[in-house]
Structure formats: C-alpha cells, structure tokens
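Every protein chain but one is kept in place in this view of the complex.
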Amino acid sequence: MAVNYYDPEYEVVRLDERCISCRVCERQCANEVHSFLPETGKMASDETKCVNCQRCVSLCPTHALKIVRSSNQYKDNANWSRKTMNEIYRQADSGGVLLSSMGNPEPYPVYFDRILLNASQVTNPSIDPLREPMETRVFLGAKPESIQRDDTGRIVNNLPPQIDLAMPIMFSAMSYGSISYNAHESLARAAEALGILYNTGEGGLHEDFYRYGPQTIVQVASGRFGVHPDYLNSGAAIEIKMGQGAKPGIGGHLPGRKIVDDVSRTRMIPVGSDAISPAPHHDIYSIEDLRQLVDSLKEATHYTKPVIVKIAAVHQVSAIASGIARSGADIIAIDGFRGGTGAAPTRIRDHVGIPIELALASVDQRLRDEGIRDRVSLVVGGSIRSSADVVKALALGADCVYIATAALLALGCHLCRSCHAGKCNWGIATQVPELVKRLNPEIGYQRLVNLMTAWQHEIKEMMGGMGINSIESLKGNRLMLRGVDLTAKELAILGIRHAGE
Amino acid sequence: MKRVYVNEQWCLACHLCEYYCALAGTSQTDMARALKGITIRPNLRLEEKGGISFAVSCRHCEDPVCVKSCITGALTIKDGLIAIDRDLCIGCYTCILTCPYGAVSPSTDGAVQKCELCVQTEAGTPACVRGCPNGAIVFEERG
Partner (left out) sequence: MREGQIRIPSGCAISGVFDRSGRRMSGDAIIRSMEVMHDRSNGLGGGFAAYGIYPDYKDYYALHVFYDQALARKECEAFLERHFDIINLSKIPTRKMKAITDEPLIWRYFVAPLPTRLADSQLDEREYVVKCVFRVNREIEGAYVFSSGKNMGVFKAVGFPEDVGRFYRLEDYEGYCFTAHGRYPTNTPGWWGGAHPFALLDYSVVHNGEISSYDANRRAIEMHGYTCTLLTDTEVITYIIDYLHRRKQLTLTEIASVIAAPFWQTIDRLPDDQQASFIYLRNVFASQLLTGPFSILAGFEGGLMALNDRLKLRSMVVGEKGDKVYFASEESAMRMIEPSLDHVWSPRGGEAVIVRLNGGNTSGC
C-alpha cells in the first residue's frame, strides 16, 4: 500500500467502559470505519476513512463514541496550515481538482451575526403573538403598474401569477439525484403541510411527486435535465437557474454512479451516464437571451406561472439583478457565497462570490433607486441559519428566503461535506438503496415541519417585539437593524446604522 | 388493541431494537452499565437476509397456540396481551416448540421469556419502538 502523505483528520474516541459492542456503529458506517474483533469482543476503528458525519455518534445507544479532530500535529506554521498542506498532498496524489460539498466553511465575516434587531420600549407597544394575530403570509411576484376597474368601479384582478406562502421561507433547489428520493419526499410533504414551496433543483421531477405540484418550484438549469411541457406545467412556479452561490460561474457534474434507474428516468438521460450541466446556458450568452427564455417558459405555461431567475451573488450583482428585473422575471433569487452544494470544486466554493447580506442590501437598494422594486420579488439564500437570519434578511429588503442546508440538518445532515462521495450515512445525499432507506420520509417531513413551525414562532416573537404584526411591514424596514463591529463602508452598503446611533 | 408492527421498508438492520428490549428487561436505565459484557437475550430478534430485515417479536395472536399448549397456565391472554407468569412456568418449553414465529425463548432462570409489550416496565410505548431510529417498528392500532 502506498504511503499516505496526509494524516487522518479525525480520531474516533471510543469509551471502553461504555461500549457494549452492539455493533450499531459498524452497521451504520458506509465508510467502514468501525469493525468488530471477534477474538477480543471489542470494536476497532480505521480512522483514515472517517468523514465525521456523526451517524455512529448519534446512533450509539450508550454514548460511547465521539469523533474529535486528530491531535496529530505538523510543525507549527502560520502560513502553511495543516489543511493547506493536506490539500497539496491530496492533489499530488490524485492530480485532480479538489472537490467539496455544502457551503463555504472558511472564516469570512458573517454579516448576519453583526446585525442586531430592535424592540419596542415605552413609545409604542410590543405585540404579544400569543394574544394577537401575527401575520407571516407573503405573496411573491410582480405587482401591476396600475389599478384597473370594471364598469361598476370594482377593481379588476390584473395581478400577474403569484406565489402565496404561509411564511416567507421556501426550500431551495436540491435535485433528485444529488439528494435521495426520501429526502425529496420529505421536503415535498413538509412544504404541503406548511403551505410553502420546495424546489426540484435541476434534476426533473420524479413521477411520484407530481401530486405535490402546487407546492413545487420546477427548475430549468443549463443541462435542461428532465424538462418537458408536463414538468413545466406541473409546478407553482418555474425557476431558471443561472448560477449557484456555492459555485458561481461553473456548471454541475452529477457522477454516473448517482444516475440510477429512477434518477435516469427523471432526468431523461441513460443510466450510469454523467449528468453534466454546462457552466452557462448555451442559449443565454447575454441578458436579451435571458428575456427570450423567460418568455418561452411563460408561453409554454400559458402565462400562469411566475418565473424566478436564480443567480449567484457576485460582484456586479445589483446591476445584474436590475437587468433581470427588466427581463420579464417575476422573482429574482440570489444565492450567497455560503450556499450549499452537492459537489463543487473547493477553490470555487471557498473563493468565488460575495456574502448574501451585502448582495441583498445592494440589490434591494438598486432596484428601489431605479423604481423597479415592485416589478420583482427578491428571494435570498446562501446560509440562512435561523429565524433571526430570516428576520434580518427581510428587514434588509428580501421578500422571502430560501433554505436548504438548514432543511438538510433537520433531516440529519451533520455537514461532513462529503455529499460528492455519494455515501451519505444519513440517507440524504446518496442513491444507494440501503442508505436511502435510512431517511424515513414520515420522520423527515415531520422534522422539517417542526423546524419551520419553530422558526415561524420565533419570527412572530421577534416581530411582536418590534411592534410589527404583519410580515410586510418588516420588509425593507432597515431602521429595525443596527450594526455592530462594522466599518462605515459596510454600514453604508447594508444601509443600516451602527448600534448606539 | 395497539400492537407492535414492523415496517420492514424502513428497517436498517441496526439491531438497536434488540438492545433497547434487553435494557427494558433489566431494571436499569444506563445501557452501558446494564449490558456491558453480557450476551443479551432480547424478546425480539432481528431477522435479516439479503437486503431485507425486520424485527420479529410476539404477535399477540388472537388464538395463540402457545397459550393453548401451556401445561401449567403460566401463559395467559388477557385483553389481547399474552403474558407469562414466571412463577407458574416450569420450563417445559412446549410454547417454544409451538410458537410459529419463534417469539418465545428460554431465559437464564428456567422460565421462558417473551414480549409483553413493556406493560410492566414502560408507561407508554414499548422500548423497541422508542429506540428504533427510523420508525421501522411502530406501536399502533390497526384494523
């Protein structure tokens, strides 16, 4: 066996006095870290294979396990970190591009954590959500320029197609293929129970899930996998995916081993073939081309579905968003650089794009400056981690947020960032049947409903504290925000004042 | 009557049900202390072959052959629950021979043991059901 230049990242710590050798860890680890030694009756570990997904830790009935960062040390070096060195060893081994999954884990500033919310004191009352109505319903879509009336003077409904949500949160795009059938079913059922939407991602829509159509955003991405008229017409809205926060400027690659029978049928590509989404849409090389795709999709769906255009947050995001708003899109989705992914080149994920907070603030302000904010709704994603992030995003100017990583966490994901390996021990990012079955949608959907219900309660509490009893009065209400530990420039971009001002 | 049912579709063959059952059979709460170094003798067993697995335990049959075959009246059926009176059991193992599901087994003290739905040990849901991480064992009313 060749020499491994890099050391194992983790150590499996097994507390001997607690381990009863029930072998649950062994049976649950698809990476084959744990094994049973019959001669001693004890468990053993191969730490080189551990990805720290925490499945064994969670299922160990005697809490005998923990996974810790390996205490092995390279010689101290402030410039060459162990991570950087290991990446070099891996590339020298493989000659390949480093791959990662889920969102950017690097220590860039998290602006949400430097923004604080307001509350009412004395001059106006806070409102108790347990005693008074506290409204979280939102509509997404373009608003009409003018009011029309019929002969009797009644207002004519001239609204373009809208999305009607019980709360300003949707599950963002995760394709069937990148995540499992059971994960998709959990999301679809939860969306239905919650009165919100989930998103097919670019992998088409499995035939079993057409019945969740009113809860579904159907995505059209550069690979056009699984796109056909019935698909487009089955959803509540159509999303054109131009970019993704985790990998702006590049396409996608779902390895052939994930293209199993069902996935192949849904994506309309042969079993075992790699599903490659080109970096650009090859029919969109400019903004006027986007308009044509928007119009084509509207034509194909008889102008009954709002069209979302999703972009990654990049440097010129406000100008791009302004262009999209003038291209017939009803909704713009912006994905920040911390957004998740099933697989992305590490260097792209960790170094391309900008934080969603800054992108959102500048897009919202630009669209207002240009007087076109009402033409589109804004949905933002890219690491919305809690109800507080939701409230802050709305106050910065979003109509709604997209969550995906938080939803996967609810299903068991522990952010081991190994989705691309296809051996997700939690049954989420895998197509291996014995792993997929680990996610029972009956449990999964309930956990998603629980999470969203909890967030909704918290959102109501925060709104009530601010004396706001309807979510629309939170939208763009930046006076409810104050910054801490931010520079004047950052405050200016965010359009908020510093705490104490 | 609520019974234990298995949804084999969701069984992961992790065997946790057996350990939780075994723990319920002791009067302890700390599994590490209760089961360390012993061979467990749970009242349910995980059957697995190929890609299929499920936990097998007493069905609490409506017309139970084990009760019929019990020569001392140690096994009784009351309100649908088949219970064992360990003081009456003489360890003849006739019930073990007759149970078509293999749901009765010998214990270490001479009497037989079987699933009694944790009525003696648990207030609500049987331990195997609570311990199953994937909803593959359920305790519910079915027509």
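Each chain carries a letter (A and B) given by its place in the written order, and its residues are counted from 1.
Simple rule for what comes next: a contact is a pair of C-beta atoms (placed from the backbone, for glycine too) under 8 Å apart; a residue touches a chain by one contact, two chains touch by 3 or more.
Please read these numbers as outputs of a predicted model, since none were measured by experiment.
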Missing chain: touched chains present in the view: A
Among A:Arg90, A:Lys143, A:His414 or A:Arg447, residue touching the chain not depicted: A:Lys143
Hidden-chain contact residue, picked from the options A:Asp7, A:Glu135 or A:Asp295: A:Glu135
Residue, one of A:Val97, A:Leu159 or A:Ile287, that touches the chain absent here: A:Leu159
Chain not shown, touching residues in subunit A: 120, 123-125, 127, 132-133, 135, 137-139, 143-144, 146-147, 154-155, 157, 159, 162, 368, 371, 373-374, 397, 466-470, 472-480
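Note that only the chains that are shown with their structure count from here on.
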Centre distance in Å when subunit A and subunit B are each reduced to the mean of their C-alpha atoms: 43
Complex contact set, residues of subunit B against subunit A: 9-10, 12-16, 19-20, 30-32, 35-37, 51, 131, 133-136
In the complex, subunit A residues that touch subunit B: 17-20, 22-24, 27-28, 58-59, 61-64, 433-434, 437-440, 442-443
